[in-house]
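As you look at this complex, bear in mind that one protein chain is not there, while each of the others sits in place.
First chain written, first letter: the chains are A and B, and each begins at residue 1.
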Amino acid sequence: MRYIRRTWPFHLMLLPALVFLIVFNYVPMGGIVMAFQDYKPWLHIGGSPWIGLDNFRLLFERHDSIQVIWNTFLIAVLKIAFNLITPFAFAILLNEVRQRLLSRSIQTLVYLPHFLSWVILGGILLEFLSADGGFVNRMLHAAFGIKPIPFLGDGDWFRFTVIASEVWKEFGYGTIVFLAALAGINPSLYEAAEMDGASRWKQTLHITIPSLLPIAVVVGTLSLGNILNAGFDQIFNLYNALVMDKGDIIDTFVYRTAISDGQFGFATAVGLFKSVISMILIVISYRLAYKWANYRVF
Amino acid sequence: MTTFSKPKLAAGAALMLAVASLSACAGNGGKPAASPSASASESAPASAGASPSASGASSAYKDKYDPPVTITTVWGVDPALKFKNGESIENNVATKWALDTLGIKIDSLWSVTDTNGAFATKMRLAMSSGQKLPDVVTVGDAQLAQDLIDTGAFREVGSLFDEYANDKWKTAMNLDPNVWNPYVRDGQKLGIPVLDYAYNHDYLLWIRQDWLDKLNLEAPKTLDDLEKVMDAFKNKNPDGLAPDKVLPLSIGFKTTMNTWMGDPSWVFGAYGTIPGQWNAAADGNLEYGSINPASKSALAKLKEWRDKGYIPSEAALWDENKTSEPAVAGTAGIIPGPYWMSGWPLLDTVKNVPTAVWKPYPIPTGPDGKAGRHGTNFTSGVTLINKDMKNPEAVFTYQNYLFEHLADPQPGSEWDVGVFKGYDYDLDASGNPVYLDKIPGGEVNINRYWLVKDGARIPDAQMKALLKLADGSEPTTRLEKEVKNNYGPETPAAAKVLLSQPDISFKDMFTGPSTPTMQSKLDYLKKIELQTFNEIIYGKKPADSFDKFVNDWKSTGGDKMTQEVNDWYKNTK
Partner (left out) sequence: MYRKTVPYRIFNVFNVILLSLLALACVIPLIHVLAVSFSAKSAADGNLVGLWPVDFTTIAYSKTIDNPVFLSSLWVAVKRTVLGTVAILAVACLAAYPLSKENAQFGGRSVYAWLFVFTMIFNGGLVPFYIVIQRLHLVDSFWVLVLPGVVNVWLIILLMNFFRGIPKELEEAALIDGCGHLGILWRIYLPVSLPALATLGLFAMVWHWNSWFDGLLYLSDKHMYPLATYLQTVIVSRDMSSMSFTKQEFDLLSQKTINAAQIFIGALPILIVYPFLQRFFVKGLVMGSVKE
């Protein structure tokens, strides 16, 4: 009773979010059972035949299953890492620019690529990174005498290109969170450090970075939800037969085999597999953050 | 839809949506295509006699219904379709016409703008949520059509067609009786194929005539000729372009070796097969073209061409539209593509290079005098009729009228100058017809308003019209005028070139529903095929790795798939 008397305003404040969550998230979650069905739209969820784990078998029994899952994981992990590190570092560097107009202009310009679509960017990259006289290769040749690099025509370079172009496109957008966090740092901390004669580097190391870390941990943990999402739109627009072995990911493969044919059961099974893996990783990192930093991510 | 705002952080659902939403662009390659009439007998003639429930309805057929009957339907609206006068797909000049002239009320259950596969998705969702299926639905997506047939809600239509369709429609349908094949189950015809113009998907070579002339070269007839031409284009370029700036032959194979523009499949054709589809083999069975030994020779040839710089060094990264870029820019000498390419994109080359002239030429032959290209489906979809529909014959009242008056009307007929005044044509002060921008408020494509997509088309009508124009006749019928106005200047000539090689088209003979092995293995098999082919062309693997690929292909499901395909094929005969 005391618990309720003390906490009822909290429950009440959570109520609106909870109602929406139940209606639009938890109720539809019943559809996850489709992962175990040969789902036929006209038979509905209730009437579609149960096929046990057959949908999962379809995912794992291909000759290239392990390779595809590994590609997905590797590309996604590197994207998550660089999508975290780059905005983090960029925000700190931008913070040092004192000319307000310059700093705001840079901030605006770097966030623009977020609004480009991969359909358009695919065409631009093909041109820009061409091994046959593309801009980047010409520059590299002029500056370092490097032989043309097949950025999109070789598996390992393809992975590099995919990660680098994604980071290029999104780091400006991702910086915003850290800029907001920077704005929240108490200026008196810096003033005190200044009194102690701490150099700017020391201040960054001991005030700025620790203040940003919690948000970075939160963003990082939540992006583990994407541990098996390597970026469908991007890879679908960029990949080709030469890089199939190292560039094919779960989503492109599911698209080719199921989505375009409306096989909802198989698509749901793959989604469930990805969710379970993500959930496990999120739980682990939540535990780790709590154990080592005594910080509850959420 | 999902509750994530940062797109890159959105997990499962958002992706599934994005993925599902993209489904339209995949179906480009010529998947189901009809078989040539040569091998055909009338498919399942038994179905005519075995007409089930609808018998006795013969008296029901009327040219006009009074009181009006209702046909319910659903629409995937072409995104480019315009409406005027506040109309919509549910209520427009064509629905009004149907009610006034035929006494047929078209009642729309729902509609969706069909971009990114939205129609197929919405159709499946509508079924999932238990919504009523329409009386009549026309579907373009092959897989969706099979799914809808699987619901069992749609009726046998062969008997209806035999009983009610008029002669024009029947004649058009008989041009290739194999058009029924995809929709035949246990000898019953479960959907009426929607006919489309023939040869749209066949291709020929477009060559820069001004370059040929300046070099005093004949158009190539064989692959050897072609190599000489390509070499001259590259190393003695008439426009003075440096060799590394010229692309003698613009082709690409990013996702397939068999596509609609910038296609390399005729190189395979010169050795006797077409890759990526099911061809009729000498023994009467179907075989997958990519494993035919001829493919090995074609790959070796393509590798040679790539080494010599005749084709793009990054051809493996090029899709169809990319291959058209150098052609439009004026740096490419040859591009394979459909007969209508002079209307787009080649019409624009002169704007960039004023001296450029593109001319159509036949597909060159290989060492044994063979030539080949992929063929075209005569259909663009299927119309299904619901079992519960009370007046199924009303569909024929509607379609018969269109085949009679719209498909290829002779001069003087009701719709000779146009169909709906103020929509697809108008009359000026002196009573002469005006078209396109001269219509007050602009033209709308009323052919997308009909109950069945594009109304009524006779497969060979357009080619006939083009041939007549190619021979220098003035256009007299509406179709001839339309073709002359709409298509590029070289289109009639291209049609003639196309028909000068009528026997070299390899149609994809498999048009049935996916077999079990296809569902589980086809994607993997395609993947190793495309990988091997590209690696051979790029010189990363020797040509002999082709043999290993064939063995792998056969042992990892290919043989089983071939068996299933042939079982289906025998059943259609």
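Rule of thumb we're sticking to: contacts are C-beta pairs under 8 Å (C-beta built on N, C-alpha and C of every residue); 3 or more make two chains touch, one makes a residue touch a chain.
Since this is a predicted model, take the numbers as computed values, not measurements.
Among the residues B:68, B:177, B:238 or B:343, only B:343 touches the chain that is left out of the figure. Contact with the undisplayed chain is limited, among B:147, B:176, B:196 or B:393, to B:196.
Residue positions on chain B in contact with the hidden chain: 1-7, 9, 11-13, 16-18, 20-21, 24-25, 27-31, 78-80, 88, 110-113, 115-116, 118, 121-122, 124-125, 128-129, 131, 140, 196-197, 200-201, 260-261, 320, 324-326, 328-330, 338, 340, 343-345, 348-349, 351-352, 377, 380-381, 436, 443, 445, 447, 454, 457, 485-487, in rising order. Counting the whole complex, the residues of chain A in touch with the unshown chain are 3, 7, 9-11, 13-14, 16-18, 20-21, 23-32, 34, 39, 41, 45, 90, 93-94, 96-98, 102, 104-117, 119-121, 123-124, 127-128, 168, 172, 176-177, 179-188, 194, 199-200, 203, 214-215, 218-219, 222, 225, 264, 267-268, 271-272, 275, 278-279, 282, 296-298.
Definition applied: only the chains that are shown with their structure count from here on.
Inter-chain centre distance (chain A to chain B, centres taken as mean C-alpha positions): 38 Å.
Chain B makes touch with chain A in their complex at residues 3, 6, 8-13, 15-16, 18-20, 22-23, 26-27, 117, 120-121, 124-125, 127-128, 130, 143-144, 147, 150-153, 244, 253-255, 312-314, 316-317, 322, 514, 519-520, 522-524, 527, 530-531, 533-535, 538, 556. Residues 21, 24-25, 40-42, 44-45, 58, 61-64, 83, 123, 126, 130-133, 152-153, 166, 170, 173, 222-223, 225-226, 229, 231-233, 236, 240-242, 244-245, 248, 251, 253-257, 259-262, 264, 267, 271, 274-275, 278 of chain A are the ones that touch chain B when the two sit in their complex.
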